[in-house]
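Working notes, structure below.
Only one protein chain is missing; all other protein chains are in place.
After this line comes chain A, so read on.
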Amino acid sequence: MGEPSAQTGEHAISTSGLTKRYRGGQLAVDGLDLAVPRGSVFGFLGPNGSGKTTTIRMLMGLIAPTSGAARVLGEPMPRAVRSVLPRVGALIEGPALYGFLSGRDNLLRFDAADPTAEPRTRGTRVDTALERVGLAAAAGKKARAYSLGMKQRLGLAAALLRPRELLVLDEPTNGLDPQGMREIRSLVRELAADGTTVFLSSHLLDEIEQVCTHAAVMSRGRLITQGPVEALSSAGRLVVTTPDPAEAVRVLKERGVTGLAADGDRVTGELPQDPAALPELADFNAALVAAGVRVRGFGVERASLEDAFVALTGEGFDVAG
C-alpha cells in the first residue's frame, strides 16, 4: 500500500510556492514549498494562526490556492480530488459530527459519501474503525452525548474507514486529556508502522518530538525550516555534575568540547558539531575519571525543537497575529 512507485513519486505531499490570501486580505500561507517523504511521520509545527489549517484545506481541495501548486500522492490538487482523496484519511480542524445520529451512523454516512467505498463491506469496516479508536462500546450513543475526546476519536475513525496511504491529522490531540493524547500517539505510531504516511499538524512541540520522523516549522504563514527531526534540533549539550568543576573544564577542553561553562557543580559544553568526528560519549566520562574528577552526573541535554524554533525565528512560540 505505502509502496512508493515511480509513477506517484517519492513524496506523499509536495507543494511549490503555495499561497493563500483570504478574502479579508489576510495572507495566511505565503510561498510554501513543502516536501513530505512517503512513509514519514511528518510534523507540521507552528503556533496558532501560522497557517497550518489553511495549508491542509488547500491540500484537501477544500479551498483554492491564490497561487502556487500542490501535489498529493503524486497528483495535482484540487484537480485530482476524486482519485486522490479515497486514499487519504483526514481530520481537519477538529471533528464535526451529526449530533442526532449515533457514532456508528455518523461513520456509515461518511462512508456512503465515498463513491469508491464498497457498500457490502461498509458495516464491518465501520465496526473495525470504531474498535480501533476504542469507541466500540459507545458506538450506539448519539454523537451529541460524546465528550470532546470521544468526538475526536470518532473523527479519527472516519479517517480510518479504509486502509489509507496518507493520513492528514490537524491537531488530533486537541482537547484530549494526557491519557487520550498518549493513545492517539500510539495509534499514529501503529499506523506509521503499517507504512501509512502521517502528516500531523500541531502547535505542541513535544508532541512532534515524540512521534515524528520529519518536521516542518511554520511561522506567520511562512516555512521556516523542514527536514528530519534530529537535524532540526541542534546537537546536544554535554552536562557534567562534579565537585571539581575547574578540573573537569580543563579535561573536556583538551577533548575538543567548546563553549564550556561552569556554574557551581554543573559544567556544560557543546559537543563537536560534526557527528562523524564525535567520539563515543563514554570516552569523555572515562577521561574525566582517569584525571581524578569525581563525576556525580553525566549526560547530554538535547536542545528542544522549541530552542530551535526560537533560534530560527528570533521570537517565542506564541500566537501569531
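Operating definition for what follows: contacts are C-beta pairs under 8 Å (C-beta built on N, C-alpha and C of every residue); 3 or more make two chains touch, one makes a residue touch a chain; residues count from 1.
Keep in mind that, in the parts below, contacts and distances are computed from a predicted model.
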| item | value |
| --- | --- |
| Chain left out of the displayed complex - its UniProt protein name, from "Xanthine dehydrogenase family protein subunit M", "Sarcosine oxidase subunit beta", "ABC-2 type transport system permease protein" or "CxxC motif-containing protein" | "ABC-2 type transport system permease protein" |
| Of A:Leu32, A:Ala90 or A:Leu223, the residue in touch with the unshown chain | A:Ala90 |
| Of A:Ala35, A:Ala69 or A:Leu108, the residue in touch with the unshown chain | A:Leu108 |
| Options A:Ile13, A:Met60 or A:Val188, residue touching the unrepresented chain | A:Met60 |
| Option from A:Ala70, A:Ala158, A:Ile184 or A:Leu271 whose C-beta touches the chain left out | A:Ala158 |
| Residues of chain A (touch criterion as defined above) contacting the omitted chain | 8, 57, 60-64, 73, 81-83, 85-88, 90, 92-94, 96-101, 108-117, 119, 155, 158 |
